[in-house]
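Following: one structure in structure tokens, then a few remarks.
The complex appears here minus one protein chain, its other protein chains still in place.
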């Protein structure tokens, strides 16, 4: 299967390219990038050992060279390109947020942008395989979940049927979650020695999380506070859940039994154990009355391009874990 | 006032020495350290520009050269030395945990050690000036609060009279909180790229926090989960409080009005703004129903040696902030 | 003495403001910043506990409120403001590069900008006290050396009379050396896990270094390669010098005997021992034929604002170290 990556010079796009370059079944045939078009990918991203030259993000080029296209574009930029590519008969996996929320009003509320055409929005498959299953065979458009959204959904969905009023979640993210564009919040000097909450109780990923939880029948509220941490990669969540720890462990264990890239354990889990992998670790600690649940994943892999490849593996009938790293770089 | 530091080669002791070397009223007259005795302090800690030679931790030496002694010793090692020094008529400020909990059974429960003599325990003054006021004039023994304890007390005490069942707290600490001894949890290779919860719901500092909260009449439970973060310095707490944010802000604002080294603001606070200072920042965010409170301080200053100097300033009739850094090193 | 800081929202300017806020003799009376004018300094830099409001960078304001002005402006922006302030009878200390190189052609060669009026250039005092002595009493304009330049001059000047053909220098700098503006080279994600040489053999600070060395009669060449390191603060140089280590040690020791903020030792020196201080450590290692010399300093203090205060201390007849931190934050 010939796969292209639009936006291959960003963190998400370069990660998608990296995975495709080593994938046994998919072939990376085209990479594009706005401003760097014309340069060799290796000259812009010297960690990628390939002679591919960055092209302009032109749908006709992708039509000619690819069966599927991964869009790693700024939020809001995917919709028109996706529509064009689908008309040209290409499968699209969107790493951005344009197609994640089904209800146009909700989409506008959380992202402050008008949603794409309703028909496309309806057709888009929200692909979080452990919770939604594989994309239907005829899928032409997959909306890949956001990084925090992936962690929140995996941590909260198993609680759907429980008698809980509210779940409080404290989360952290590494700086790569903010994208490759320079900005004050990712200046090394301040990021490396600080720790800062942002968008407390109002992070935009809550929209897609609540949509999925609603579909699972969950009725509890979610108080979520993300923090910028001095890490380059990684998402870590700490959930406060008022349930006996033993029951909780059982709940998560059965929810994810058989999920090849998930592991549920008793006690804390270290974020370091998932960095560089497509795995999610879940840990449960607590007593009879108070518990905490931990969720750890790599924002660029399971929280992004890795999950994208996982979705494409399933869509194209490949083994779910094919080409995906399972063992963490340590240290 | 002549002040000595026992354990001056550890993080807390070296920080106390650093502050004393620049203090306009206190004079650093003696430094001690077990294994490094006989060496110049500058040869062991080249960042301290002094010719003082490390001595053995011998009470008679401290009696001869000091009016007050700061103990920066391993937990459990302070009690006998403090008792000896007090007999010799010296004022003792203990940065360790030996004298923090009044009830010997509680002390044993949280620290797994038998408490010192009951008489000394009763005499010890738990010194967190913003909440306990200055030490009584005749104090001979001050128990300095723990780093997480200081942050938890400052964040939770103002909630004492409120109708709350439970407050959930997620916290982080830098690696200096673990002390200078090499250990797997502070190996740079793993610490620098991970984020790991530890002792979830059962951190030992809860003992002194609950003791103080009980004294303030608080009846809510506290679920506290600390995490090891890839920072060298700093404590940051995120408290989930089911109260309107406006009420909360008012509560904290009045609680700390007039406290020179505290600042209460609306919205998130960055940890970086307190590093290298003796200040505490508190931020409040939220809605009518759900709120979060943030507490940020430097674990070696307000969470340790800085607060120790603050206590000694007050005891010796000096201005509370004398010799204490108020402006953060940035970056 | 009333002192103002122009560009107080950058790293250098904020550091100057921090030092002035704690200085026993200088008073910070005015802070300015282009885009943030009108905001409280504490709202922009929450680590600075002051109610001062940022003003526009207007010479008449500085004239009214200040006796001396520290310019922490982008390279090239200082010259016209300095000229205006001097006409108004104010003392100017420029942290930028506009007045460092005396020869206009050399200045253009190294900085790619036309130098300011020749008269001002001639009047400017290049202030590196350990090598140039204190500024003459009547100085109105002090050019503060660059960060790498300070380290290179301190490391190379004592070698001036020696029979050396070439000295090779490998250097590193923390990310704060690049200034507060976001840019790809200071993105946390890439900076935190990489190490990259830049401008090999052609760093612009060489101009002022060669000017000073020429004045000292040095005839050797300097091959200098700086590297971007994953640190927030700090300059560290490794000089390869073909001389017996014992001779070298003696050379440096006598060169800096009596310099209160310098320390010359045998063996390696750790960068951490100078962070947060205005000190410079020099270490010498080697054999009879091959030696290495190490130079460590804090780029924002001795390599910038700290040296600026040191120059002002001397100019205004204060003790050289007044208000300057001498003991390192550790860790």
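We just call them A, B and C in the order they show up, numbering each chain from 1.
Keep this in mind: contacts are C-beta pairs under 8 Å (C-beta built on N, C-alpha and C of every residue); 3 or more make two chains touch, one makes a residue touch a chain.
Keep in mind it's a predicted model, so treat the numbers as computed, not measured.
Every shown chain touched by the omitted chain in the complete complex is listed here: A, B, C.
When you scan A:232, A:285 or A:310 for touch with the missing chain, the hit is A:232.
When the missing chain is restored to the complex, the residue among C:180, C:275, C:300 or C:314 that touches it is C:275.
As for the chain not pictured, it touches chain B at residues 11, 174-176, 180, 182-184, 186-189, 191-193, 230, 232.
Residues of chain C that touch the chain left out of view are 166, 168, 170, 172, 189-190, 192-198, 200-201, 221, 223, 225, 227, 229-234, 236, 238, 240, 242, 268-273, 275, 283, 285-287, 290, 292, 294, 296, 330-331. By the touch rule set out above, chain A reaches the unshown chain at residues 11, 14-15, 18, 21-22, 45-50, 175-176, 232-233, 263, 269-270, 272-277, 279, 281, 325-331.
Convention: only the chains that are shown with their structure count from here on.
Think of each touching pair as a link: the shortest run of links from chain A to chain C has 1 of them. Inter-chain centre distance (chain A to chain C, centres taken as mean C-alpha positions): 44 Å.
Residue positions of chain A with contacts to 2 or more other chains are 189, 192-193, 230, 232.
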